[in-house]
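Only one protein chain is missing from this complex, and each of the others stays in its spot.
Letters A and B mark the chains as written, and numbering starts fresh at 1 in each.
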Amino acid sequence: MYFIANGFIYRKSNSIIHKLDPRVKLLISIQLFTLALLVSNLYNLAIIFIAISIFSLLGKITKRLLRTMIFATGFSALILIINYFAGYSLVYSIQIALRFIAIVCSTSLFFLVTSPDELEYVLRWFRLPRDLVFAFVTSVRFVPVILMDTLQIIDAQKSRGLELEKGNPIIRIKKFIPILVPLIINEVIRSGELAEAMESRGYGISKNPTSLYSLQLIKQDLIVMFITSISFISIIFFGY
Amino acid sequence: MIEFKQVSYNHPGGTNALDNINLKIKKNSITAIVGNNGAGKTTLVKHINGLLKPSEGEVTIENNSTKKSSVAELSRNVGMVFQNANHQLFADTVKNEILFGLKNFGFDQDYIDERYELMTDLFNLRKYEEISPLKLSGGEKKKVCLASVLAWNPEILILDEPTVGQDELQKNILFEFINTLHSNNKTIIIISHDIEFLWRLQPNIITMSDGRIIEINHPEKIFTDKELMNKVGLIPPQIIKIFNGLGIEKDIPINLEDACKRIQGLMEE
Partner (left out) sequence: MSKEEIIKFNDFSFKYSSSKTNILENINLSIESNEITVLAGPTGCGKSTLLRSIVGLIPNMYDGEYSGEVIVDGIRIKDAEIKEIAERVGFVFQNPENQIFMFSVERDIAFGLENLGIEQEIIKERIKKIMETLNITHLAEKAPHELSDGQKQRTALAGVLAMEPKILILDEPTSLLDPKTASEFMELMNKLCRENGISIIIVEHRLDLVLKYADRLIILSNGKIVSNDKPENVFNYKKLIIPELGIPFSTKIYRELAKAHVEFSKPVTCADDMINEVRKKS
């Protein structure tokens, strides 16, 4: 799990790609995603993979994107086999499998270079309701915290002789009760405390809350947007 | 005896949590581990009941390496009570909470009944038997946690910050309790920031910082060492501040009665 998750978790960096406006990053990711869905020949797939490689090299995320690829390759191998045995040609089956990898990579690319913070600004920019955006923010923010809670609970119960690995499937499921109950209770307590802290810091007071930063496109953003969009449109029109 | 032989531990992320720990904890001793948050205290004790296994080196209990045993096997001898009671309480009643460990370890029914009766009497929990542990106050919850671990009568007891959130009366009970266990030949290891409590308890003290052991010594030696105290994020107990302030560095009184006599003596000089 840890291995796979790493292919989607943002890490701070100062690369050219990281510094782009998050909306531009989203646009690139959507363009790659769309191409991967639409294109049908191996040449175009090759172009997508070259584009993904360029972005990941510029963004210095190649290593972690490779993890995503390995994970996706496992699945795509399955897709390939199923398609092939369903009677499709080998070339077609390979194409379908490669498309799957491209789709996963283009999504992963976005999450690897976009901080949750930037993601929040994008969501706000789309004018989603504030409660919804805030719910998203806190859920991402508390993932590591809840993970720590879970590990501590597991440690506490293992120290009391709980052996999660032993027994038949039904017994094993029952063994999760001593872990789930404290976890739920802890998170209920936590959400109560969060609500108090939000209230005392004036959440929801103003109909028009302001923001520390606002999104602004700068020259680099416009240049990158121009280049990628031109390439995107030309592939769509002339590519296949 | 618990022995750490050149133990190092690296977190899965790669950070070094314990660095070349060499340590012997004698049977039937009281040991306290102190140090700032993140010094590696909890990581260290988790090696004793096998929750963590050393990346390098070896931990042995009575000359048996922890490497070969599971957490469950080790826990029969090593009871560990965690800091946050809410991380362990889950059962529908206090009774079932206490029985949980006993049943996991597969003791026979007679022994389970006997230990359960002993625990409910010892911790004065009879009145809560059929109540959900989650409905109890913070202090009572801690008691249930302690009872649920002591139930299977482990030889070694590890307590992680047992005094946090406890009032004076509850601390007194805990103090008596640790001493009782000690006189019943148990080995007690306690992680704590509560220097006033530790001064009263007078355990062997292990000071840790950045995953290393800095010094092992008796409380007076540790608590009067200003540089060391600063390094491990502690401030000395008030009694030491008073006597040091009066130019006295040695034989500092431990209990209130002695302290009063000495102060009175100094005032009449």
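Please note the rule applied: a contact is a pair of C-beta atoms (placed from the backbone, for glycine too) under 8 Å apart; a residue touches a chain by one contact, two chains touch by 3 or more.
Since we're looking at a predicted model, the values are computed, not measured.
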Chains on display which the left-out chain touches in the complete complex: A, B
From A:A46, A:L66, A:A195 or A:I233, residue that would touch the chain that is not displayed: A:A195
Footprint left on chain B by the chain that the document does not show: 35-38, 137-139, 164-165, 167-169, 171, 193, 195-196, 230, 233-235, 237-239, 241-242, 245-246, 256, 259-260, 263-264, 266-269
Sites on chain A contacted by the missing partner chain, in the whole complex: 12, 115-117, 120, 134, 137-138, 140-141, 144-145, 190, 193-206, 208-214
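One rule holds in what follows: only the chains that are shown with their structure count from here on.
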Gap in Å, rounded to a whole number, between the CA centres of chain B and chain A: 42
In the complex, chain A residues that touch chain B: 2, 149, 152-153, 155-163, 177-179, 181-182, 185-186, 189
In the complex with chain A, residue positions of chain B that touch it: 12, 46, 49, 51, 70-72, 75-76, 78-80, 82, 84, 86-91, 100-101, 104-105, 134, 148-149, 152
